[in-house]
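Submitted below is the structure of interest, expressed as structure tokens.
The complex appears here minus one protein chain, its other protein chains still in place.
For chain A:
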Amino acid sequence: MALTEKVLMKGNEALAEAAIRAGCRHFFGYPITPQTEVAAYMAKQMPKIGGTYLQAESEVAAINMVYGAASAGVRAMTSSSSPGISLKSEGISYMAGADLPCLIINVQRGSPGLGGIQPSQADYWQATRAPGHGDLHVLVFAPSSIQEMVDMVFDAFDLADCYRVPAMILADGMLGQMMEPVVFPERTVKQYDKGSWATNGHQNQRAHNIVNSLYLQPDELESRILERFERYEQIKQKHTRSEEYLVDDADYIVVAYGATSRIVRSAVNTARDKGIKVGMIRPMTLWPFPAEPIEKAAGHAKAFLSVEMSMGQMVDDVRLAVNGKAPVGFFGRTGGVIPTPAEVLSEIEKMAGGDK
């Protein structure tokens, strides 16, 4: 495949191809719908380029293999869907605690429990609040197109390496399964010096590096966490991302991310045609959450609406950002049901209450 050729590709396959192009040579996974094509693509391609594809015996094993590979300083990743991410959560916490970079992909499906296999966004709380136990964050990207999935894979690996944190791409079954035209960017793979911490071979040329998340002295553990939170603060300052669509003159703002934002965009366009001054703010990173553009819009908007494929999770962050300056409503479908543009339009009309 030529680098700049526009090709039609499934989201899952595009994620995998992008990871390979971003220098990832170590993939550890376990099959689960609707993300299996990520693993299938890796299984096919990794042996051809001298990489490792390994189907582990479980999700728990897969994330701990990522821990091992990342400890050695290589770019490593795993992918799964909602129930599988829950199983990985212990390993994610350990990696955060050991300051290890990696990429975790969650192609969300309906849940809780085994749930279903259709698209969902009900893992927002898990991704942004408690991807594992403890005081920690993972960097969470929320793509809304196949092109963005590709671009964010590069960014996720780079930022994970730069700040030594796990990064996650929070997609959903729709984005994973759909095909769209995509161009793979000619990006050079950034090299980060991992010599000061990676436990790779050094032929006794330096002191041993130790990767660990166990610190029995509270003072020492606290200082480690404080240092990590300084890095989190830098990520917040420099890498919070969002898109604003028709926000400047908007009286009403819909907040939506991922696949849902595509549906909302259609509804916003129709509402504009009907004379309703509505816009959309689309978080592209969920942690850190783009509170600032929402807070700013609260200066002129009369009401906000969070639209999600869940019972209402991101709406909490929207409320925190709006901070009481305007009412914040919610509309969602869950369990694998995808909201229709007509449903969202009707919610926008309700929010506007005949106001044009």
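The criterion applied here is as follows: a contact is a pair of C-beta atoms (placed from the backbone, for glycine too) under 8 Å apart; a residue touches a chain by one contact, two chains touch by 3 or more; residues count from 1.
As a convention for this text, contacts and distances are computed from a predicted model.
Trainee: If you look up the hidden chain in UniProt, what protein name do you find among "Carbamoyl-phosphate synthase large subunit", "Heme-binding protein HmuY", "2-oxoacid:ferredoxin oxidoreductase subunit gamma" or "TatD family hydrolase"?
Mentor: Matching the unshown chain against "Carbamoyl-phosphate synthase large subunit", "Heme-binding protein HmuY", "2-oxoacid:ferredoxin oxidoreductase subunit gamma" or "TatD family hydrolase" yields "2-oxoacid:ferredoxin oxidoreductase subunit gamma".
Trainee: Of A:6, A:44 or A:202, which sits in contact with the chain we cannot see?
Mentor: With A:6, A:44 or A:202 as choices, the missing chain is touched by A:6.
Trainee: Considering the whole complex, which of A:52, A:86, A:240 or A:269 touches the chain not shown?
Mentor: A:269
Trainee: Kindly note down the residues of chain A that lie in touch with the hidden chain.
Mentor: Residues of chain A in touch with the missing chain: 6, 8, 33-34, 117-118, 173-174, 177-181, 262-267, 269, 338, 340-341.
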